[in-house]
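One chain of protein is taken out of this complex; the other chains stay put.
Chain nomenclature is as follows: A, B and C, assigned in order of appearance, with residue numbering initiated at 1 for each chain independently.
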Amino acid sequence: MSVKVLFFASLREQVGKGQAILEYSTPITALQVWQLTSGKDLMPNTVRVAINQSYSDANTGVQDGDEVAFFPPVTGG
Amino acid sequence: MSVKVLFFASLREQVGKGQAILEYSTPITALQVWQLTSGKDLMPNTVRVAINQSYSDANTGVQDGDEVAFFPPVTGG
Amino acid sequence: MIQIQLQPKVLDPFKAIQIFQSQPEFKAAHYGANAIFIGTMRDFNEGDDVVAMHLEHYAGMTERQLQALTLKVLEQYPVEHVLIEHRVGDIVPADPIVVVAVWSAHRKSAFAACRELMEALKREAPFWKHEVLSNGTKRWVEHNTAG
Partner (left out) sequence: MIQIQLQPKVLDPFKAIQIFQSQPEFKAAHYGANAIFIGTMRDFNEGDDVVAMHLEHYAGMTERQLQALTLKVLEQYPVEHVLIEHRVGDIVPADPIVVVAVWSAHRKSAFAACRELMEALKREAPFWKHEVLSNGTKRWVEHNTAG
């Protein structure tokens, strides 16, 4: 199984990449996706999580083929 | 002494004139100006009074040379 | 700047705003937030078809009153510029009646001041609407609703 992982804005710079593919074999949560791809154990509580382009949270389990995104507070408008 | 009297919108139609000059010799209030120029004793409580183009009320005394206006609720915008 | 204008001909809100913004005192990079309200004549009112309207006003007092109510709103909100244009005379459905535009550093003030200006204008500015219905009847609009 695999998910596509995206990082945006200042998080992309901190993590050092904008996207990654994560392959995994047992069910995992968004937090575990973060830990396995960002190189950081802790997820700052300002980080927002989106799964398949909808807001979600770190404890939600991901499914094969999902798009999982991590980004800082939004600043549009 | 005299004041210039103005009626607007539906009040102008009810009173039958848009303006009048009122000459008077002892101090009077806006209500008396209304009574002496509109031909009506009672002033409906929806009527708004302006003296010299500022909102006022029926009990305010008028001065020689004032512009005294009577009009219905405003409906602009 | 405060600019208040009664417009006896067709009112083009966006053109009015663009002309306002082209003045040297207008510093486009300073404000951030611009709230605009445009009121337009509808072709119906209280269940009847309306085909035309005459906008009467009290010349002199209208301008004074708009100026006064604007100054009062500016005391309450940090706002940089206000533009108010209001039609007078004969109009038809879809014609703009009024535009109120407010520029501020912050959207909260821009929204609040724009809204409060419209409420004050509706409550205090001496304009009166005289409608022509589709059957030829004319009638005065009796009062504005609170916003």
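Before moving on, here are some points about what is shown:
Quick note on the criterion: contacts are C-beta pairs under 8 Å (C-beta built on N, C-alpha and C of every residue); 3 or more make two chains touch, one makes a residue touch a chain.
Not measured: the values here are computed from a predicted model.
In the whole complex the chain that is left out makes contact with A, C.
Only one residue in the set C:72, C:108 or C:143 touches the chain that does not appear here, and it is C:108.
Touch with the hidden chain on the side of chain A covers residues 6, 8-10, 50, 53-55, 69, 71-77.
Hidden from this view is one chain, which touches chain C at 14, 17-18, 28-43, 93-94, 105-108, 110-111, 114-115, 118, 145, 147.
The rule is short, and it goes like this: only the chains that are shown with their structure count from here on.
With centres defined as mean CA coordinates, chain B is found 72 Å away from chain A. Chain B and chain C have CA centres that are 26 Å apart.
Mean C-alpha positions place chain A and chain C at a centre distance of 49 Å.
Of all residues in chain B, none touches 2 or more other chains.
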